[in-house]
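A protein chain is absent from this complex, but the other protein chains hold their places.
Note that the chains take the letters A and B in the order they are written out, and that residue 1 is the start of every chain.
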Amino acid sequence: MTTTLLPEGWELIVGLEVHAELATATKMFSAAPNMFGDDPNTNIDPVTLGLPGSLPVLNEKAVELAIRLGLAVHCSVEPSVFSRKNYFYPDMPKDFQISQYDKPINVDGWLELPDGTVIGIERAHLEEDTGKSSHMGGDGRIHGASHSLVDYNRAGVPLLEIVSRPDIRTPDQAKAYVSELRSILVATGASDGKMEEGSMRVDANVSVHHPGEPFGTRCEIKNLNSLRSLGRAIEYEARRQVDVLEAGETIRQETRHWNEAEGRTSTMRVKEDADDYRYFPEPDLVPLAPSAEWIEQIRADLPPMPAERRARLAAAAGVPKTTDSVAVIVERDLDGLALATLELGADPGRVLVHVEQNLSGDGSAELRPDLLAALIALETGGELTATQAKQVLADVVATGADPAEVAKAKGFEAMSSDALFTAIDEIIAGSPDEWERFRTGDQKARGKLTGFFVGQVMKATRGQADGGAVTARLNELAAG
Amino acid sequence: MSGSALELAAAVRRGTRSAVDVLDEHRAAIEATELQIHAFNLVTAAEARAAAEEVDRTVAAGDDPGPLAGVPIALKDNLCTRGIPTTCSSKILDGWLPPYDATVVQRLAAAGAVPIGKTNLDEFAMGSSTENSAFGPTRNPRDLTRVPGGSSGGSAAAVAAGFAPLSLGSDTGGSIRQPAALCGVVGVKPTYGRVSRYGLIAFASSLDQIGPFANTVADAAQLLEVIAGHDPRDSTSIPEGPPAVSEHLLDGVDGLRVGVVTELLGEGIAPDVAARVREAAEALAAAGAKVEEASVPAAIYGLSAYYLIAPAEASSNLARFDGVRYGLRVNAPTTNEMMIATRTAGFGAEVKRRIMLGTYALSAGYYDAYYGQAQRVRTLIARDFAAAYEQFDVLLSPTSPTTAFAFGDKTADPLTMYLNDVCTIPSNLVGDPAMSVPFGTGADGLPVGVQVLAPALAEATMFRTAAVLEGAAP
Partner (left out) sequence: MSDRISRDAVAHVARLANLALTDDELDTYTAQLADVLAHAADVEALDLAGVEPTTHPYPLTNVLRADVVGPTLDRDEVLAAAPAVADDRFSVPTILGEAP
């Protein structure tokens, strides 16, 4: 990926911290339900509220899901320890957060983006979520509010914080990373990955520097609730930092808030020396040391991850694994259909095109591979044009009928070569200027005009012409 | 009144005495002298009556209410009791009604015991004299001009005064054993993890342990058996059932190897107290034990390590008292100011002192020198005890360096007060069990306690040693 984002000589450095709520039935340290959207303060027990005398007990499922995700992103699963992070805040019932600090459960992993870029993962550790404050009397924001109301339903929900290495260089890469991570979270069953419900939250550490020099001072951007926000915020922040630096000023290490409506980041809190969280090992919890057997059993139960599925599909179709259609098909969970259709000997190119472009609606996933293969056979046998095949496919998906019968019912039959050539000749005669430029122009011009002529022929034949055949005839005629 | 809990329970189970009658007798004792002693923050007369009546109904129906049937028991006011005020003797929790019961409270109910009230303590169990209570001090029933010890001073006094044959306390650095010694009753700190801490309002999580007070070693053994045993709600709970202590109480000490800890019998220990410990050792020898001097060199570092670790954990445990969810709130324009105003008004001087000390010990730049170092010292002390237990089955020491001291004697200088815990602290740091048994009196005629220490899980050995001392006490 190249970028023209920043002025010459500047490079963007991004590291992402993704907080994923784990898909458990209960909270990290107690049996209160882990449920989004319930009435305020209903999913609470003594532990959730941090009542005096309450004690945490670790949820086995949260550990298993953490290990699943860890293994899926090639982390090493280590003996770990929970610590207390001490700071006062009303949405944190104990005024400390239980989090893995110097001994996280997962370390040193990586994931591969669809374009082949590898992003390092420093750690993926367990911690508990906080409650939720609603700010009243202002415009819903913390500033200007007269008071705040706290709901502890979310307090204690298990979180996995996945910290990337600063390997990300563009906003698009950041989006691709989060998208890939979300797919992995969903594939492992670790999280539902719903950014809109807050079950996946992203903070971005952004800095800029001149390549070859040390990384610049970074700012942490919060409130990134969508992939779109993530991309825009990084882009804005990178430009802001370059402007500051080019004006001869310095970047202050701080946390910044992304305002989606205004399209800008603003200072939220400056990192101070007073940020002293007094971490120490949580005495109410004992060390966690998953056995090798447990880890291997979890590994054995893992479904294939998106990168592996992309590689498998690409290999079966004989295309590079970075092919866009491959990524799209896996993203839509249609790679099973594509692979089964390929196994029946269908033309790989047509399989990828149909599955990527013509199978987005309901029922697509249930399409029988043999029907798709039969359709493609009609197409490659010259009995259906690409356009006709698309129409037939829509009916096949809807009805489950045999493609040949659908084609017959629609009155589709392949155009004879004579009829096609006549139609082409008529179009050429009616567009002499375009034809001259097609004949004499360079590769680029010819490419552009191919589109024009194919379109005209299609229009004239009401879609019965085969685009490939038209192109071949045009080139034949031009060559004289 | 010094009724045996075991005898009372037996009578109630047989139906020869009613639980209500037993309760009334103890309530009369409370009414007679509680105003002078102030063992209780709250006497739960109505709830106790209901519980006693339930026990009597059970007996009448031909069922067994349990091993503590109808026995009144006083609970330290840092144990959560559903719907009953639980204050930690702090203004910050004044009026709070916990919505749940501590595990030990549930187990007492299941055993037929009758809780009769919540006892006074040093605020959040921080102190050795019960003078740090926000609700005024408790007086020592043996001498009203003296402190009962602390922090479980109310629980010790309640048993010593005959208000209840049993009580529960919590012991973080000696808070059961030291007041037991000063009030002349039996006090037990079990192995860390023996008794569930669920529902015990934490002072220092890695040191706190709930344990019994009783007039007799046998009563204490029965109470321990009721409250001990694995609890899935406490991650540090040892995955074993309660220790079988009572059945070995009369096994004696013939052949037992007993070590008298040299480091805990030297400087700072009053001569009359030291003399009683020597007598106790002789009594064990006379009963067939093999008694020798024992050395636990690192024990001398216990006090320093404790006064870094316990405040550090406390500073974090007590952060939750912020005026948001329960307890006191002092209003202020912003949440941060409200939290500061609430905590400043709600905590007493000793609690603030320890919170600040602990915050400092954990803070950036000092963690390694203080908290980290103290945790390493803990390892050192544990090694020395382990080495000693290769040669000895149990160890012996004073419980407290002196007998009960006068009010105000040690409040001016916190460090002087802290020195009181020198003999009891090592067991908390290591997690081993220890108990105090009354053994005669000091030069002032006040009770002296002898401490029996044992390796982790060896409560049975500890108790049978204590039983011999009890029988031999002057």
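Everything below uses one rule, namely that a contact is a pair of C-beta atoms (placed from the backbone, for glycine too) under 8 Å apart; a residue touches a chain by one contact, two chains touch by 3 or more.
Small disclaimer: the values here were computed from a predicted structure and weren't measured.
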Next item on the list: Using the touch definition up top, pick the residue from B:Thr335, B:Thr403 or B:Asn420 that touches the left-out chain.
Entry: B:Thr335
Check: Of the residues A:Asp275, A:Glu343 or A:Glu436, which one touches the chain left out of the display?
Finding: A:Asp275
Next item on the list: Tell me which residue among B:Gly211, B:Gly259 or B:Gly323 touches the hidden chain in the full complex.
Entry: B:Gly323
Notebook entry, point to check: Touching the missing chain, which residues of chain A?
Noted result: 24-26, 30-33, 39-46, 49, 57-63, 87-92, 130, 133-136, 142, 145-152, 222, 255, 257, 268-269, 274-278, 281, 283, 285-291
Item checked: Where the missing chain touches chain B, by residue -> 96-97, 99-100, 191-193, 206-207, 232, 235-236, 238-239, 300-301, 303-305, 307-308, 315, 319, 322-329, 331-341, 343-344, 347, 352-353, 355-357, 359-360, 363, 369-370, 372-380, 382, 413-415, 418, 428-432, 456
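The working rule: only the chains that are shown with their structure count from here on.
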Notebook entry, point to check: In their shared complex, at which residues does chain B touch chain A?
Noted result: 79-80, 86, 88, 93, 96, 98-100, 102, 197-202, 204-206, 232-236, 312-313, 315-316, 319-322, 324-326, 335-336, 339, 359, 362-364, 367, 371
Notebook entry, point to check: What residues of chain A sit close enough to touch chain B in their complex?
Noted result: 46, 49-58, 84, 86, 88, 90, 93-96, 148, 150, 276, 278-280, 283-286
